[in-house]
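All protein chains of the complex are present and in place, except for one that has been dropped.
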Amino acid sequence: MSSNQVLSPQLIPWITAVLLLFTYRRVRWQRILSGVSAIVAVANAIYLLYCVLTNGTLVFWAGDWLPPFGITMVVDTFAAILVLLTALIGASCIFYSFSHIDMQREKYFYYFLIQMMLVGCNGAFIAGDIFNLYVWFEILLISSYVLLALGGEKKQLRETLTYVVLNVLASSFFLVGLGLLYAATGTLNMADLAIKLPQIENQSLINLISVIFLFVFGSKAAIFPLFYWLPHSYAQPPAAISAIFGGLLTKVGVYCLIRTFTLMFIGDSTFIYTLLFVLGILTMVLGGLGAICQYQFRKILSFHIISQVGYMLIGLAMHTTLTIAAAMYFMFHNIIVKTSLFYFAGATEEISGTGDLRQMGGLIHRFPVLAWGFFLGGVSLAGVPPFSGFFAKLLMLQGAAEIGQGWAMFFILAVGFLTLFSMIKIFMYCYWGQEKTLAVISTSGYRRKLISPWLLVMLSLVVGFASTPIIEVVLRAAAEISDPNLYIQAVFSKIN
Amino acid sequence: MLAAIILFPFICAIILACCGNKISPQTGWFVLPIPILLFVYFLCQIPAVAAGTGASCSWPFLPQLGIDFSLALNGVSLIFALLISGVGVLICCYSQGYLTHKENLTTYYCLLLFFMGAMLGVVVSRNLMVLYLFWELTSFTSFLLIGFWHQRPQARYGAQKALFITVCGGFCLFAAFVLLYTVSGTLDIETLIQQKEQIIHSSAYIPILILIIVGAFTKSAQIPFHIWLPDAMEAPTPISCFLHSATMVKAGIYLLLIMTPLFGDNTLWFASLSLFGLCSLIFGAFQALKQTDLKGILAYSTISQLGLIVSLIGFGSQASLTAALFHIVNHATFKGSLFLVVGMIDHSCGTRDIRRLGGLAKVMPRTAVLAACGCLAMAGLPPFNGFLSKELFFSSAIEAVTANLAFLGPVAWLVPALAVLGSVFTFTYCLLILFRVFTGALPTDLPQIPHEPKAVMLLPSAILASFTLIIAFFPNLLAKYLLTPALNGLLEKTVVIRISFWHGFNLTLLLTIIVFLLGFMLFKAWPKARKYFFSLPKRFSMNAIYDQLIPGNGLIAQAKKTTDLYMTRRLQDYVALNLLFFLILTLGSVLLGADKLYLLQGTTPVSLFECLWALCIIAAAIGIVKSKRRLPAILCLGVVGYSVSFYFVVFCAPDLALTQLLIETISLALFLLAFRHLPLSFADKPQSRRRKTVNLFISIFTGCCISLLVLIGMANRFYPSISEYYIENAQTLAGGANIVNVILVDFRGLDTMGEISVIAIAAIGVFSLIGLALSKPLNRKGGDDQ
Partner (left out) sequence: MEILMAIVIGALFTAGTYLLLSRTFLRILLGISLTSHGVLLLLIAMGKLKNGVAPILHEYAASSYVDPLPQALILTAIVIGFGVTAFIIVLCYRTYQVLGNDDTEICRGIENE
């Protein structure tokens, strides 16, 4: 199915971004524009998902050039769901920002940068060309650099440099891998690569290239030895920014890992999947351990991003339809819940005037809505039924059990415990106990900030209750992704 | 209908959460009808269940994973459902008197309702995953209820402990259920039992069995997972009564009961249940003797009584299962009433320390009567229901010696002996409670002046206490309507149960008499014997392990050590680790496939000039590294940049060369501009010699690795490039002669759009970085601010 609609998730934020440039310094207009565009983007993403579900994979051939030569954009079920989630998270972030971000940041292109980041995310999700993917990645990254540093506070700048240098390093290696890939196959189109790579007899070269891409996407996804940039930097900027980072950025890396390692690098699977499995387990465990020893609200959450990426990685590494579906479900669940938790963190930090758990306490007395919202989000993250996290874990466990991966089962549950441990720790430190002095005395304004995160938590609950159709969709997405031929056929269905 | 009944408390709880503040402080009266309704419903179900046609409902939820939302009432679940809703009624009533109006009543009753719904869910679900769902919900509501008075550090500690231990057990169950599904393809309990053969012969059978036992033990506070229960007593007393004595802790028992048909004939199953059950029985009773807090005594006593039930399930005979079911009900009645009594004592005296209390019978006569009923029933004296269950317990223990535990040989006789020992302790502490608290002189230093509690509190306790007698006199009523259907369901055959006071002179009676005698002697000798008990280790080591691990921060300290190992917060460490990982990955895979990778395949000639230029680049690169001042370094960078554009010329890329020249010039200008504001020195900050060597090695290895990759890349080509298409069609299809330009603006136009966006974002980034400063910049010569 060909359709220009494929480009719409890109175009909506892109056009908004351009318009936002013209309303520079007029915050009111910026808000209205971003708000409207966010709603349009969500509606469009829902429609796109609907189209994909009814018509199958959608492909857009830029400039109408034949597939391996021009750039293609592909939306299959997996990508469509992610586009939808990106739109949702983008919208929630924008609405949260209205009451959260200070006017000065708003004046300095905050909304523009958010929109460009959404362009980058969506681009990465629907790119069908590996170099094009690099370009979207760069858009995503540079907007994230700017967002991280926006405001120029000391603590922000301190972390931004680390973040930037490590990501630039990874981007350089992206180009290295890309060069090797082009040299070996003479093509950049992912579908074309999917045809050519598995046919090469000499798989050792492909393994070599694939580990470079593992390195590149791994450092974006924050997998085991590559995640140093994440935990501290995500705790510094305003919560709206860390929320959208925490929800989306690493998932782009995970998405690319899943995409490339199910579509392209599938020739010599045992080598790469074993590697992924080991890295995944280490990521899970170290992320979890990192989280439990922190006392900074958002650092705990940030470390848990890492540990959750580990889950997705082992889902990919076990590479059955069920485990890949589980990995996807984990992504979706994590995007929703992690973002909402960051919002709660932001609201809490604003109320108590600190991010240090040991200086907080007793917020449940005066801010019950906040406390219970966080509690629900936290237990959802920890995978407690009937929230979405439970079904993610269930799928993963089931998948692991089916292939007799006892160790995977053990670590899935053990790390689940670590997650619960830190969520309960936060809850007990921040919300329970004697009330301590608060930075904010008035309690009137904070409810508005809780709309976005509560909606997301409710979404997590709904996803849990409505898991029948959702798991259906996820299984379908996983089945699609497990069969590269579908992707290839969709891309090459163009006949001039 | 059944589903509606289960959902009913949840819906009520949500409604209450939304508008609870409007009806506070009368919340309790609004909530009370809910459990009454449930209780009446379950009462009406008795005949249907006895006839084997209990209400049920089912609809598919996640058929892909075998999860159906199926609920059904059978004999066992009906007993539990009646207990839950019945005790629930009493608790709602009692709480109304127990909690003051200042407490957060909305939260309290909401959680209570949530718990009630969840607990009912556990006992009526027919699908294991649905059971697990409700199971976890009970753990979490229990956590929140224990922490109801979260201002107290002890309450937080107890809540956390209870949650962590029960959730760990829950995870074990989760794993067990997933494995069961993998083995049998179903999660429906009935179907599972039908597929017993298949499950028994799978390799996962023993792991499943162990995981289920662990899950049940954590919930039912059996050794070695019992440690959370005494600390959970920080909860308000009605909660302790309801959750931690009458219902929630029995969820583990319930699970063991319904799993009996599946695992009942496995040696490991009944050996471990009997062993751990008896251990808990003795240990709990022994610990109860040493407690000074009344609730502490009751908590350990609960552990011990639950141990009794678990060992009865372990014995596995028809009689022992009858006894188990019977004792579940009995325990709820006498322990429930005792808890409520303790709550009243606490409420009216302001303390529950057994050393400070005494002589309360004078001021609280009604309470004393209720306490006597409860204590004597628990001690197993006639004419209370405790006597009946104790008789059944002893006879089952004796029976087990020759039946299920016969493989132990003569050692099996230890079982009745241990049972007797446990009962002796039980007998003693029951008497201790009764006599220490209610007889003697009334102390004068109580925090409050004791008085008889309100009727709303007395009544529930009285109802439970009266049941200890009613059941004792009409045990067969219970047996006929509740126990028989339950047992029929469990054993899948029709049995008739008769429970009677008098069995004639036999071994059982002898044991009972021994218990009474020894118990009475111990009670009499208690003031002297006491110190021998305390000379034994005070704390069981499981508690020490837990305290070390969680509140003692053992886990956190270990985690911190691990994390600090790599999260050094030094950029150069991170870069080094990243590069090392890259090296391991690439060199590793090169080595693995070394035999199949070509390094060189035909070379193109090279001119001297190009060689010289290469030397020039290398020299400039070294120059940068070596340079101590910034200007030469930046100039060297310029040399490198312009040399790169020279190579572009060599490789016939005029557009690139031009662009590179341009960009290099702008970059240099930018560098110079920005570094006017940076320090003059280009020397690196001091690093240790070792560190420098490591850095050097890493960078040389990276360089070599990249060289290797370049060679491999150039030598291993498998397909012709797609650019032939561009060369052929640039003119005809895209109408341009400069192919690179055509590719950029037409074939791959989207890349160019992205590229422009990047530049735009970068420009805006620069602009906002310079323009917006929420932290004031320091004076440029200013020193370190930390």
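A and B label the chains in the order they appear, each numbered from 1.
In the analysis below, a residue touches a chain if its C-beta (ideal position, glycine included) is under 8 Å from a C-beta of that chain, and two chains touch if they have at least 3 such contacts.
The structure presented is a predicted model; accordingly, all values stated were derived computationally and were not measured.
Engineer: Would you mind spotting which of B:Phe326, B:Phe467, B:Phe523 or B:Tyr726 touches the chain that isn't drawn?
Structural biologist: B:Tyr726
Engineer: Considering the complete complex, identify which of B:Ala271, B:Leu509, B:Ile545 or B:Val644 is in touch with the unshown chain.
Structural biologist: Among B:Ala271, B:Leu509, B:Ile545 or B:Val644, only B:Val644 touches the chain that is not shown.
Engineer: Could you tell which one of B:Ile14, B:Leu268, B:Ile584 or B:Ile622 touches the chain left off the display?
Structural biologist: B:Ile622
Engineer: Check the options B:Thr191, B:Asn543, B:Thr562 or B:Thr702 and report the residue that touches the missing chain.
Structural biologist: The one listed residue touching the chain not shown is B:Thr702.
Engineer: Pick out which of A:Val146, A:Val216 or A:Ala392 touches the chain that's been left out of the picture.
Structural biologist: Considering all chains, including the one not shown, the answer is A:Val146.
Engineer: In the complete complex, which positions of subunit B touch the hidden chain?
Structural biologist: Touch with the absent chain occurs at residues 568-572, 575-576, 579, 600, 603-606, 610-611, 614, 617-618, 621-622, 624-625, 630, 633-634, 637, 640-641, 644, 647-648, 651-656, 659-660, 663, 666-667, 670-671, 674-675, 677-679, 681-685, 687, 695-696, 698-700, 702-704, 706-711, 713-715, 721-724, 726-728, 730-731, 737-740, 743-744, 748, 751-752, 754-755, 758-759, 761-763, 765-766, 769-770, 773, 775-778, 780, 782-786.
Engineer: Mind listing the subunit A residues that contact the chain we can't see here?
Structural biologist: Touching the missing chain: residues 131, 135, 138, 141-142, 145-146, 149, 152, 154-155, 157-162, 164-165, 168-169, 171-172, 175-176, 178-180, 182-183, 188, 232, 236, 295-296, 355-356.
Rule of thumb we're sticking to: only the chains that are shown with their structure count from here on.
Engineer: Please compute the C-alpha centroid of subunit A, do the same for subunit B, then give the distance between them in whole Å.
Structural biologist: 26
Engineer: Subunit B touches which residues of subunit A in the complex?
Structural biologist: Interface residues on subunit A, with respect to subunit B: 14, 62-63, 65-66, 68-71, 102, 104-105, 107-109, 112-113, 116, 119, 123, 131-132, 135-136, 138-139, 142-143, 145-146, 149-154, 157, 161-162, 165-166, 169-170, 173, 176, 179-180, 182-189, 192, 196, 200, 202-205, 207-208, 211-212, 214-215, 219, 225-226, 228-229, 231-232, 271, 286, 289-290, 292-293, 362, 364, 368, 379, 384-386, 390-391, 393-395, 397-398, 401-402, 409, 413, 416-417, 420-421, 424, 428, 432-434, 467-468, 471-472, 475.
Engineer: Name, in rising order, each residue of subunit B that touches subunit A in their complex.
Structural biologist: It is residues 60-65, 107, 129, 132-133, 136-137, 140, 143, 147, 150-151, 153, 156, 159-160, 163-164, 167-168, 171-172, 174-175, 178-179, 181-182, 550, 555-560, 562-563, 566-567, 569, 571, 573-575, 577-582, 585-586, 588-590, 592-597, 706, 709, 712-714, 716-723, 725-726, 746-751, 754-755, 757-758, 761-762, 764-765, 767-769, 771-775 of subunit B that touch subunit A.
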